[in-house]
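Shown here: the complex without one of its protein chains, the others still in place.
Chain lettering (A and B) follows the sequence in which the chains are written, and residue indices restart at 1 in each chain.
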Amino acid sequence: MALLTVERLVKTFGDVRAVDGVGFQVDEGRCIALLGPNGAGKTTTIRMLTGLLRPTSGEIRMEGVAPGQDYRGWIGYLPQSPAFYGWMTGREYLIHAGRLCGLSAKEAARRSSELLERVGIGAAGKRRIAGYSGGMKQRLGLAQALIHRPKLLVLDEPVSALDPIGRREVMSLLGELKAETTVLFSTHVLHDAEELCDDVLIMRSGRIAVGGPLERIREQDRKPVLTLETEGDAGSRSWLEGWLRRLPDGIEASSRTASGVRLAARDLDAARSAVLRELAEADVRVAKLEIGQTTLEDLFMKAVGNP
Amino acid sequence: MRTWLVLFRKEWLELLRSYRLIWLPISFLVLGVSQPITAYFLPDILASSGGLPEDVVRSIPLPNASEVMAGSLQQFGTIGLLLLALSSMGAVSNERASGTAAMILVKPVSYLSFITAKWASILAISWLSFAAGYVASWYYTVTLFGSVGGPSVIAGLLYFGLWLSFVGTLALLFSSLLSSPAAAAFGSLALAALLQVAASSLPFEQPWNPGRLSQLAAGGLDAALSDGGSAWLTVAVTATAIAAALYLAARSLQGHSRS
Partner (left out) sequence: MENISDSQLLSLLIPVIVAELVLMVTALVVLVRAERTRGPKYMWALIILLGNLLGSIAFFIFGRRSD
């Protein structure tokens, strides 16, 4: 059942169409990743979902909420860099947030203690937020988003500002949370999306380039791929340069580095013999040649339009 | 209503934790007391500084009690107003720039509640500070210069309090329209000064002008400062303007709050 339905969502800033006709559904209980490079329109989309930004046109519907009615109480939101009142303690902020969401004073206090422990900053709850580290603020941000048991948790780049350890910890926390509620989060890191989510929406310049269940996308667009790595000497490099310009039919380069290239092929056997013949003739110093299947990363790179 | 009280509690706590609840009333208190004291000691000060011949000093008339009270109001209207504008200039813009406003406005909170809770806290601190300074000024004036009529003192308190509330509301409005706190403070003070100058120097009557409020307050105390006009229209226009400013401030939050 669709918890959230978004249709033909558009947001323009002056002449720029930051979000250009985005539509998708978030099914209850799923974890969905909004994936795309910086500037693809992820944050703008999310801010329209949370009601912070008014869409230029389009529709956002929440299951069980009449159109035009306030659905903010159903959503818990963690922005990219959460900001708090530095003069409050972590616990005070959580109680404040909880009471704003309609919890009673007693319930808010109980939830706050519970969530402080849950996100791992129980000991810091009585300290002023001004003294918190970035990782602690991110955890507090997660706690305040969860305070009223929202139906939909919306997270904007939840781990991108964290160091590797903080990242690991928040990711495993999110792993637990997705079992309890519906989660929508944005990221520009494919790996994070692959690790957590059931569905992906890949955005590119304001539109959804590819979207659907992760498994289906993986299956659907699976193609043979050849990975060629040379030793990177001058001869091999200039050969690579020239050869890429006269690639035989049915092979295309999906990404390349100075010394190597990934090739997507239509017919694997033909491609393999063509490449091997070419390598022998030109006497290339091959370091590695691997035959395999495209990964989600190839799809992602193709979808967001990098060479 | 419950949400509003939660928001107001937060604003009140912020007044306390930022020490505004201490330094603003004390500043107004000292400001209110300094007028009667300097007026009382002015002849002594002039005599001891030796700049003027003694008979000139002796011929300077001591002001009467009402004039001293009106003088205190003038202090509140300049320095006091400046302090209030400076202390509330970032009320909305700081929260927007830092992103704390966005964190609150994604919760089921109405924009008008968010603004009016801030407004109520600005009014609370303004009235508290002003009342402290005004009562102190009254006490010192009565002790040093003799009694002033009770009704005119109360009328002065109410008119001037309304004037401070009006300027405080302007500061809040500009703080939500402009991203720079300094610009908000300057804008509200400049507009207030403009209205005041217009009220006192333009040759036609302006019963609608909120800038008259400080004059109404002082005029009740010291008849020489009165312009003789009626007050009800001024009060009505000011109240309407305050309501309109609050509505505008709440509107400006929509769709512009930066993350």
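Everything that follows uses one rule, which is that a residue touches a chain if its C-beta (ideal position, glycine included) is under 8 Å from a C-beta of that chain, and two chains touch if they have at least 3 such contacts.
These numbers come from a predicted model, not from an experiment.
Only one residue from B:Ile26, B:Val56, B:Ala198 or B:Leu248 touches the chain missing from this view: B:Ile26.
Of the listed positions B:Thr78, B:Thr143 or B:Gln254, the one in contact with the omitted chain in the full complex is B:Thr143.
Contact with the chain that does not appear here is found for just one residue of A:Gly131, A:Gly235, A:Gly292 or A:Gly305, A:Gly131.
Counting over the whole complex, subunit B has residues 18-20, 22-23, 26-27, 29-30, 33-34, 37, 62, 83, 86-87, 98, 140, 143-146 touching the chain that is not drawn.
To be clear about the criterion, only the chains that are shown with their structure count from here on.
One simple way to say how far apart two chains are is to compare their mean CA positions; for subunit A and subunit B this gives 50 Å. Against subunit B, the residues of subunit A that register as touching in their complex are 43, 47, 50-54, 70, 72-73, 75, 77, 79-85, 87-88, 96-97, 99-102, 144, 156. Listing the residues of subunit B that touch subunit A in their complex gives 2-3, 6-7, 10, 13-14, 17-18, 98-100, 102-109, 254-255, 257, 259.
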